[in-house]
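Heads up, one of the protein chains got dropped from this complex, but the rest are sitting where they should.
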Amino acid sequence: MALSTEESGRLVALLSGQDERVTTRWTEIVTSSLRGRLSQAELRRQVQDLHRAIVATGDRGTIDLSADNAAELRAALSELSRGRARQGFSATETTISIFALKDVLAELVQETGGPNALHDYVAFSKLVDEMGLFTFESFVRTRESLIADQAEQLLELSTPVVKLWEGVVAVPLVGTLDSARAQVVMERLLQTLVDTSSPYAIIDITGVPAVDTQVAQHILKTVVAARLMGADCIISGIRPQIAQTIVALGIEFGDIATKASLADALRHVLRLNGVETARRQPRRDA
Amino acid sequence: MERVPILKIGDILLVSIQLDMSDQTAVQLQEALAERIVDTGCHGVIIDITALDIVDSFVGRMLSTIASISKVLDAETVVVGMRPAVAITLVELGLSLNGIRTALNVERGMELIAAAHADELDYQLDDDPDAETARP
Partner (left out) sequence: MGIDLGQPQAQSVRSDEDVVRVRQLVRAVAVASKLSLVDQTKLVTAASELARNTLVYGGGGSVEVTVVDNGRRKGVQIVFADSGPGIADLDLAMTDGYTSGGGLGLGLSGSRRLVDEFQIETSPETGTRITVTKWSR
């Protein structure tokens, strides 16, 4: 959707002829829609940027949002929507800043009049719609990447692998485990075993509300993989409902050690290592 | 054809696989190792696969066979240094490496062999009535 050469020319004339008035009016409309969440000066600057970009595009030929000469305009629109998305504005609040231009144009076209008024307004409107959609698209893209970043951060935060004792590491799992997260946990745990040269790992699932077949499979695979590497896993913190689910689903935990609590699991490992007996004996002797 | 070196350290044979082995090299290693166990009378074999970025079913089978052969020749085999990604892949592939003892690194592997050997010595001492009475 592009404006014809004449339409572009008339739009540029309209906008640049009374630029002070256009930006002021535009800023007014946007300010009222945002209810004071951005300062007047800030909005004015944004509107001026857009105004300048449209006029600059028109000076370089016909105005077509997808053409090469509109690169500056597209950049201005993207920058606006990126900023708004980061500041937590809604999609409506963002696109309305563009659609506000329509109101301004309507007033201007009405005043100027002429035989082409209606025709021009429809063409200008289409351009503004297109700009609005473009803004909306980049708004959504920014939000999506924000969400992806946050999900990744959450994943990092929610799967700590901690060293409990010399040769013993633990992963306290908290929250729902989906396949992606289970995989991250698995890889991280195994890598920590190598890095710390720990032959024991405790997987604590006290904070996991539910276990389905897939999650149970992931835990089992982790245990088997750890064994292949020469380390033993103990699963602790299995709550009654989860024990029931495990049995009901027919999942075989086989000879994998399971303990009621993290403390029990640690005690079990230490006993295997002979640590506890070594600590008790001197006390008995004394 | 490239060969995998077999080093003797005390009572242990150490095999550190550093190259992407062809199947032939793997078979050759298997044969050479059996010979070295008999020649040296070692009681432990450590196969270090830290450098291997994959273990497929062929190499997996070779490891199992080496473990079985050395068992017959009275030597304990420990496979050490398997990378996490390799372990995850083996589990997915369905290869369980039955009968193979594993350890995280060479040091842990040596401890494992020493412990197994000590158990064996204890057992022999327990069997011997003189040894029993000789203890305080």
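Per-chain residue numbering starts at 1, and chain names A and B are given in the order in which the chains are listed.
The rule we apply is simple: contacts are C-beta pairs under 8 Å (C-beta built on N, C-alpha and C of every residue); 3 or more make two chains touch, one makes a residue touch a chain.
Please read all numbers here as calculations on a predicted model, not as lab measurements.
Of A:Glu187, A:Asp212 or A:Asp232, it is A:Glu187 that touches the chain left out of the display. Checked against the full complex, the candidates B:Leu7, B:Val38, B:Ala51 or B:Leu93 give a single residue touching the omitted chain, namely B:Leu93.
Among B:Gly44, B:Gly60 or B:Gly109, only B:Gly60 touches the chain left out of the display. Within chain B, the residues in touch with the undisplayed chain are 20-24, 53-58, 60-61, 83-86, 88-89, 92-95.
Please note the rule applied: only the chains that are shown with their structure count from here on.
The distance from the centre of chain A to the centre of chain B, each centre being the mean of the chain's C-alpha atoms, comes to 48 Å.
Chain contact summary for the complex, chain B toward chain A: residues 78-80, 82-85, 87-88, 90-92, 96-97, 101-105, 107-109. Chain A makes touch with chain B in their complex at residues 186-187, 190-191, 193-194, 197-199, 221, 224-231.
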